[in-house]
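All protein chains of the complex are present and in place, except for one that has been dropped.
Showing chain A:
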Amino acid sequence: MGRSITRVLGVAGAAGLLLATTACGGKGFDDASAPAQQQAGPAKLTVLIASSSAAEQHAVEQAATAWATRTGSTVEVVAANDMAQQLSQGFAAGSPPDVFMADASKFAGYAQNMLPYGDSLPYKDDIYPSLRQTFTLDDKLYCAPKDFSTLALVINNELWTRAGLTDQDVPTTWEQLRAVAQKLTTGEQTGLVFASEHNRVNAFLVQAGGWVLDDKQTTATADTPQNLQALQYVRDLLASGAAKFPKQIGAGDSIEALGKGKAAMVVEGNWIVGAMRNDYPDVKYRAVPLPAGPAGAGTLSFTQCWGIAAQSHYQEQAKDLVNAFMDPQQQLTFAETFGVMPARQSVREQYQQRFPDQAAFLQGAEHAHGPVTPTAMDAVMADFDAQLQQLPDADPKRILEQLQRNASAALGAR
């Protein structure tokens, strides 16, 4: 009995090894360093998008179909359900999507799998410099930033006037924000709601003159008096009950809270425009710039770019498709359908004229801070989120000390 088991194991092991060696010779395990063979003519492209809404997916599909009809190619637009997982799987298997949306905070992790085509774009200088900077690594612009968004204070008009507030009461400082939030907090309704993550809370750090890392993103600057002041302000807001996280009031996210009247004010980005139109078309709201902190006005900017896979067999065609997406008129169409701001400066005026309601978001662009981008910081920021979720019970000083320690370790290891 014992002998036969050893034999079975032996054979199974041998079979496994045999398969391992044959599998490695197969197509699925191509060595990534070898450049992908290029094919000319009509292409068959796959575009993987992380769609913020059905409206966005539809708009991208339309633009892609228009390009495909013009060039005789076929394009399949796939909305990712788990972007990180699907992209990673594609890269590991050697069959990534030809074109994909890469988020600014994740892009550095994909860089080795991306075709750095940004510097060859004829309209490169028309793209906002701060956006170009975000997607530049080792002096190479890796991809074309597709658009950008900033955070603003979004107010439910009805709840605002019901509380007896007027246009003069729109908060422009932290103190005023605290006062109106308190005034707007009644029973079932919370004055101010924002997600319990660094992508919202960090706006307060910027307003206090602080940030997690230095400008070069090589040194941690988390444990500073400015950051502490910001977190203490946030902690006090939460402790007073005038501010809450969406989950604490039974809402999936801030937009839901605003739409259902559970929140009078929320901190959200441009995407709220499309979402409100779809889900709560009857709710009247307006967006105003985030109130200034002790160090002045500040907000966060978010952006994604059109990445092209280095392993794609249709790189030229993929670039052409990206150019179609980046066309100024197409950028305005995207802006209209899902609220983002065009990445190209030449349509700034037109954007302003057509969407006066969104002036607050565009205004934010001037003092917006981009995301933390080093790949090693990913886990650190996730842990920071976990700490923020413990507010208002947790100690801001300890949160920042932990962030400083983790960030230093993560950056030092690289």
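Going forward, a residue touches a chain if its C-beta (ideal position, glycine included) is under 8 Å from a C-beta of that chain, and two chains touch if they have at least 3 such contacts; residues count from 1.
Keep this in mind: contacts and distances are computed from a predicted model.
Student: Determine which name in "Multicomponent Na+:H+ antiporter subunit A", "Multiple sugar transport system permease protein", "Putative repeat protein (TIGR01451 family)" or "Carbon monoxide dehydrogenase, medium subunit" the UniProt entry assigns to the undisplayed chain of the complex.
Tutor: "Multiple sugar transport system permease protein"
Student: Among A:124, A:140 or A:247, which residue is in contact with the omitted chain in the full complex?
Tutor: Of the listed residues, the one touching the omitted chain is A:247.
Student: Of the residues A:189, A:227, A:254 or A:387, which one touches the chain left out of the display?
Tutor: Checking each option in A:189, A:227, A:254 or A:387, the one touching the absent chain turns out to be A:387.
Student: Suppose we count only contacts with the excluded chain; which residues of chain A make the list?
Tutor: These residues of chain A touch the chain that is not shown: 11-13, 15-16, 18-20, 23-24, 29-33, 82, 84-85, 88, 91-92, 94, 109, 112-113, 196, 245, 247-250, 375, 378-380, 382-383, 385-387, 389-390, 393, 395, 406, 409-410.
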